[in-house]
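What follows is a single structure, written as structure tokens, with notes after it.
What follows is chain A.
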Amino acid sequence: MLRLVNVNSYYGLVHVLKNVSLHVNKGETVTLIGANGAGKSTTLRLISGLQSVKGGEVTFEGKDISRISAEKLVKLGIAHVPENRQIFRPMTVIENLELGGYLLYKENGKKELGKTIDEMFARFPILKERENQLAGTLSGGEQQMLAIAMALMCRPRLLLLDEPSMGLAPLIVKEIFNIINELKDQGDLTVLLVEQNANAALKIADRGYVMETGKIIIEEDAEALMKNQEVKRAYLGHDKREMWEK
Partner candidate 1 sequence: MEITNQDFSNLLQYIFMGIQRGSIYALAAMGFNIIYNSTGVINFAQGEFVVYGGLMMVSLTMTMNLPVPVAFFFTVLFVMLIGILMERLTINTVKSPTVLRLVIITIGVSIFLEGIAMVSWGKNSHVLRHFSSSETFEVFGAMILPQTLWIIGILVFIALGFILFFNYTMTGKCMRACSINRDAARLVGINDRKMVMISFALSAGIGAIAGIIITPIIQMDYGRGTMLAIKGFGAAVVGGLGNSVGAIFAGILIGIIEAFGAGYISSHYMDAIALFFMLIVLFVKPSGIFGSSEASKLKEF
Partner candidate 2 sequence: SKKEEPVKEEVKQEEVKKEEVKKDYVVGAFFAITGKFASLLGEPERNTVEMMVKQVNEAGGINGHKLVVHMEDTQGDNSRAVKAAKKFIGMGVCAIVGPSRSGSSMAVIPVVQKAKIPLISCAAAESIVVPVAERKYIFKTPQKDSDAVRKIYGRLNKKGVTDVGIITGTTGFGNAGRGQLKTLAGEYKINIVADETYSPADTDMTAQLVKIKNAGAKAVINWSIVPAQSIVPKNMKQLKMDIPLYQSHGFGNIKYAKLAGDAAEGIMFPGGRLLVAKQLIHHHPQRPLLMKYKEDYESTYNEDASTFGGHAYDALLIVINALKAVGDDPEKIRDHIETQNFFGTGGNFKFTPEDHNGLNTRAFDMITVSFGEFKILGEW
């Protein structure tokens, strides 16, 4: 469904992605893990069109998307929940959701929009309670839920999630991973997930990539990754004692 081949990217003069290749098959959940600053978020930004591609190719369902702008990619079915809760802070929760469903509204009209918003409220009841509050005044976790809900509003086929569990309470994290699982089980959603909580991510993922300083260093099945000694030590936090000793 999605394929990156030898992709490079720069921030100014800094070379942040170096020949990154990865692919995500339809219906799969793939996770991307790696240390801070490895370039995971950049990879997602690049797929969703926020970051420009220098060299290499990016295809979505066989179509070259490396030159397509972010807003058009949404139309193709790619939704991106960026890190740090990019919501419209001075607008109300409901307005945020409406905007999330902008394309839906444009194609299917107001009714469908209302219906989908209700669906989201059913999924995230706390947002319903905060309906008319300014999004910027929500608690961190509430904002994260809103961000995810906004992305789901336009019924994407490929969902790019950047650290969705960041700052969320364990219960909610479980809930969010459940939701991802559910969406995936419904069969029509493909997920590319960037996570620090590698444990949880690998549990729901089919495959995983490990990234370090702008390069993909490992690609394996999720289960295999969980057993990989290197990965365990670096990202899973297992065997802490072992670490302490080191």
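Candidate entries met the following condition: all candidates are chains of the complex that A comes from, given by their letters.
The rule is simple: contacts are C-beta pairs under 8 Å (C-beta built on N, C-alpha and C of every residue); 3 or more make two chains touch, one makes a residue touch a chain; residues count from 1.
All values derive from a computational prediction rather than experimental measurement.
Chemist: Given the candidates 1 or 2, which is the one that touches chain A in this complex?
Modeler: Among 1 or 2, contact with chain A goes to 1.
Chemist: Given the complex with candidate 1, which residues does chain A contribute to the contact?
Modeler: For chain A paired with candidate 1, touching residues are 48-50, 69-71, 74-75, 79-80, 82, 86-91, 95, 98-103, 105-106, 134, 136-137, 150-151, 153-154.
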